[in-house]
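First the structure, then my questions, so here it is.
With one protein chain removed, the remaining protein chains of the complex are shown where they sit.
What follows is subunit A.
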């Protein structure tokens, strides 16, 4: 655990994040850039987004992203431009394309499957309990009614 953390930190410290001189003049655009930055990975860091990273490559990515936004790209276009240049690896939020759909649906599917099994089992048990329970009572009632 420690060693892995170390690696994370050694590659990432000091965590200076976005610098002032990089910021866009338009606050709305800058806000968009910062939002998008949080979903983009610093390529040489461990699991760190470019907004938090001080690595040179993270700065390059931040600047490139801001270039695209200043040029009038939509969020999607800017992300697409970055993926085209740096590859899918840069996305901290994996796409739903291809096999990734399995990743996204794994949780809900498992919940449905597990929930289905659980409900079926519980219902069967409850019914079994009810059937045996009732049959005794009913037998007594039957005897009572038939005057045995």
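Here are a few things to note about the model shown:
Quick note on the criterion: contacts are C-beta pairs under 8 Å (C-beta built on N, C-alpha and C of every residue); 3 or more make two chains touch, one makes a residue touch a chain; residues count from 1.
Note that in this section contacts and distances are computed from a predicted model.
Of "Peptide/nickel transport system substrate-binding protein", "ABC transporter permease", "non-specific serine/threonine protein kinase" or "C-type cytochrome biogenesis protein CcmF", only "C-type cytochrome biogenesis protein CcmF" is the UniProt protein name of the chain excluded from the display.
Even with one chain removed from view, subunit A keeps its contact list with that chain: residues 1-10, 13-20, 38-39, 41, 46-49, 52, 87-94, 98-100, 103-104, 106-107, 110-111, 114-115, 118-119, 122-123, 125-126, 128-129.
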